[in-house]
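Part of the complex only, each chain left as placed.
As written, the chains take the letters A and B, and residue 1 is the first residue of each chain.
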Amino acid sequence: MLGELLTLGLKVTVLGLGTTFVALFGLIIAIELINKIVNQGLENKKKQSTVEASIVEGETSGANISLEDTSTLDNEDEELIAVITAAIAASLNRSTHDIIVRSFRRVPHQAPAWNLASRRDQITTRL
Amino acid sequence: MDKPFMEVILDFLGDSGFAQITWQQGIMIGIACFLIYLAIKKEYEPLLLLPIAFGMLLANLPLSGLWDPPTGTYGTSDFQPGGLLYYLYMGVKLGIYPPLIFLGIGTMTDFGPLIANPKSLLLGAAAQLGIFIAFILALLFGFSPEAAASIGIIGGADGPTAIFVTTKLAPQYLGPIAVAAYSYMALIPIIQPPIMRAFTTKEERQIVMEQLRPVSKLEKIIFPIAVATLSSLLVPSAAPLLGMLMLGNLFRESLVVDRLSKTAQNELMNIITIFLGVTVGATATAEAFLSPDTLKIIALGLIAFSFGTLGGVLFGKLMCKLTGGKVNPLIGSAGVSAVPMAARVSQVVGQQENPGNFLLMHAMGPNVAGVIGSAVAAGVLLSLFG
């Protein structure tokens, strides 16, 4: 009886603590992956945007902060797609190369500024 | 628990979601992530799209049991409770959440511009054209009348109304209809301007409208009572939506129940928005969502929004003629509702032709009329097919 209980206890402990370690180890890998994709991309783009920004700087130094800001956001855009693709691939146990995001369309940024403003405004005034 | 240890582990892994997930669910997770991206990065109606998308994500993770019904009898030992989303979804299924969201919207809506210019109600009626065009097309696409009615109501440009009707008439399409409704509402500034420009002349777009008369406090108090009474008498099925909308508005205009008004428009509405969004999103399981019907619904939703805009603009042109040029037809497009975005679109398109032209307040009239209009149209559809 005592032996049985101990066996059960140890089984559950190994399984339970084991699963917890496996799950949290999986998250470590996920975090490292996200970090790598997000921040590596960011670094690449930072170089680019630094170049761009320095060119711009000569012309209209007032606007350059917001400009750099925008480019960073745009970069993050593409990172996000990459990460989403990776997540889908991971959940399907397939390589990223097998999946092509066909229908990802960027809504053009030409939409006038009031559009964005109204969207933001709307958040505070309406569901 | 007497099984060999390896078997226990294999059983456990076999019970995990990794072993059971289908590629369709994987695609749904991808769609959910994409909607989260739209909600956060593009700020497309994030208050509802973010919960909807996360609900969609959760519903497509196999075996979570979040969506399971209970088994056994409550209060006995064989009872197994259902999943969290099963219980929260009851408020959708029983038609409780949408009217309560309308209560909150009522406390936030100023009907003053509509009372000052009641004729704009007709624009709010005309802009419901899209609902019925989409209804006819949906019938021709092979949808049942009930489903067609639910699809058409996307053109009402009112999320809670669309969810309320769909839950009662065609719950199997709740996921795609809700996603389409909220996505297109966010896209109003992209959908409407080309249609508005194509069907109006430069002269019409430059019309400057007379200033609105001031509206007394008493009129604002009587208005919600009158609307609740009259509209519920003519279209009883619209009573849950319009009754709560007008109760909220009466809270607002009475000025004596400020604390109720604030709670209805903040905490109560936020709680219900979370529950509604997550559970409506969770109806979008792979088997319900990944079907050609979804693509049809998305196409029909766009048609509904476009023809709603068109109906409003054309009726605006008619009013312009009949009043001898006193009405700028650009305010007609605001009749689709999507408060206050559609009204802002009227303002901006008008200002592009004539920088000194301020149509916003004039467009708010048709804009809030559109909410009443689509609730009435929803009531008619519910009484015909409910």
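By our rule, a contact is a pair of C-beta atoms (placed from the backbone, for glycine too) under 8 Å apart; a residue touches a chain by one contact, two chains touch by 3 or more.
If you're wondering where the values come from, they're calculated on a predicted model, not measured in any experiment.
Displayed chains are single representatives of each kind; full-complex composition is A x3, B x3.
Keep this in mind: only the chains that are shown with their structure count from here on.
Subunit A and subunit B have centres, each the mean of its CA atoms, that are 29 Å apart.
Of all the residues in subunit A, the ones that touch subunit B in their complex are 8, 11, 14-15, 19, 73, 76-77, 80, 84-85, 87-88, 91-93, 104, 107, 111-112, 114-116, 118-123, 125-127.
Within the complex formed with subunit A, the subunit B residues making contact are 1, 5, 8-9, 12, 18, 21, 23, 25-27, 29-30, 33-34, 37, 41-48, 101, 104-105, 108, 159-160, 186, 189-190, 269, 273, 339-341, 344, 348.
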